[in-house]
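Quick notes on the structure that follows.
The block that comes next holds subunit A.
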Amino acid sequence: MLTWIAGFILLIVKLGIVLGCMLFLAAYLVWAERKLLARLQVRYGPNRAGKFGLLQPIADSIKMITKEDIVPEAADRIIFLVAPAVVATTALLMFAVVPFGSSLKIWGREIPLVISDLNVGLLYVFALSSLGVYGVALGGWASNSKFALLGGIRGAAQMISYELSLGLSLIPIVMLAQSFSLVDIVQAQANYPFIFVQPISFAIFFISAVAESKRIPFDLPEAENELGAGFHMEYSGMRFGLFFIGEYVHIQVLGALAAVFFLGGWRGPWLPPPVWLLLKIILVALVMIWIRGTLPRLRYDQLMELGWKVLVPAALINIVITGAFILI
Partner candidate 1 sequence: MNTDKNESPMTQILADLKALAIGFATTFKHLFQKPFTEEYPEYKRPLPARSRARIILTRDPDGGERCVACYLCSAVCPVSCISMQSAEQADGRRYAPWFRINFGRCIYCGLCEEACPTAAIQLTPDFEMCKQDILALVYEKEDLLVDHGGKDKQYNFYQYAGVVTDVGEKGTHIKEEKPVNIRSNLP
Partner candidate 2 sequence: MPKLIIDNQEIDVQPGTKVIDAAEQLGIMIPRFCYHPALGSVGACRVCAVKFLQGPFKGVQMSCMIDAKDGMVVSTTDEEAVDFRKYVIEWLMLHHPHDCPVCDEGGHCLLQDMTVAGGHGLRRYQGKKRTHHDQHLGPLVQHEMNRCIQCYRCSRFYQKFSGYRDLGVLQIGERVYFGRYQAGTLESPFSGNLIDICPTGVYTDKPSRFIGRRWDYERTPSLCINCSLGCHTVVSTRYREIVRQEARFSEAVNGHFICDRGRYGFFYASQEKRPRYAQINGNEVSWEKSIQTARDQLNRISQESGPGAVASVGSVRSSLETQAALSRLCQKKGWQGPVYWIDHGQEMNVKTAAAELADELAVSLRDVEQADYILAVGADPVNEAPMLVLALRQAQRMGAKVCFLDPRPIGLPFSFQHISVAPQAMDLILAHLLKETIDQDTIKGLEPHEKKIFDAIPNNSHLVSSNQKLLNAVANDIRLSQRLVIVCGTDVVSETIPERAAYFARLLAKMGKQVGLFYLLPGANAFGAALLSDDAPTFGRILDEIEAGLVRALVLVENDPYGYYPDRPRLERVLQQLDLLLVMDYLDVRTIQDADVFLPTLTLYEAGGFFVNQEGRIQKASIAYQGGHPISQFSNGNHPPRSFRNQIPGKEAQPAWQALIELANENSATPKQGVRADILAWLVKTHPLFSKLPPDNAFPSDGIRINPGKDIHFRSAADRLVVPTLASESADQMELITVDWTFGTEELSTRSPHLRKMESKPCVFMHSNDAAQLDISEGDKVAVRSDTGIVSIHVTITDNMAPGVLIIPRHQRLDWQHLGASKITVSKDQIRKIREEEPC
């Protein structure tokens, strides 16, 4: 009984810490993105709220919370209200299986530094990331606006196309680690990170992940110069904020997954494991920002061509080659 209560408390504490870190990071990721993007474009970026604009995320969140939450007259009210929560929640839930260190020993108790070590962690990640698109598609549909609907449809189509290559790119990792558990996959990289043996897999995974998070150059669902703001066009206030948080949490999750699958997870010399994971997440996020600052948006046909004609075949070939190597 006591163990159970202690375990519960521990879980709550872990959840609290992880959630706090993630939301904090999401907020400052926005700041970092704006700042870095500005620098990539030879601008200053936010520099008014606090030194270097460091208080900008706080100002933004105050603004979002205090803004009027408008629900369009013709919208499907309940779905409209729930959709942003779906996006944010699924993104947060994905982090549950990401290990951020080996286990810790406190007062004789073994504390695993992961919220939940599922043995099918990888499938769980895919399941949630597929669920996340419901928020986008439903939000776009419930708005009862043609632009939002187009954005939602694009989001769904893009997800279906890239989920496939995302999944296929990770089959070799599973084959190497011989486990679906993310903890085991990190353990399997004790000697070397998988990026060295699976560079093609990493490339496919990374491209697909960027597409999954609907970021430039794959931001067709929002495409502001075609669709206004796409699926979240009719949203305002904190509901829009939830979409926003969802997107940035998604970036972190993808950074964490990239770290777990290819960059050795929390492993690294000298620094404590969570810090290593954090650094790797930030590194991936920075690269994604760099991509955003450099590449233009794809056309819709280019997006589909890249997904179906390049990434999926490449991933399949990669599986075959990996399988062959393992057999040999």
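On how the list was made: all candidates are chains of the complex that A comes from, given by their letters.
For this structure, a couple of remarks:
Basically, contacts are C-beta pairs under 8 Å (C-beta built on N, C-alpha and C of every residue); 3 or more make two chains touch, one makes a residue touch a chain; residues count from 1.
Keep in mind it's a predicted model, so treat the numbers as computed, not measured.
Every option in 1 or 2 belongs to this complex, yet subunit A touches just one of them, candidate 1. On subunit A, the positions that touch candidate 1 within their shared complex are 36, 38-44, 290, 293-295, 302, 305.
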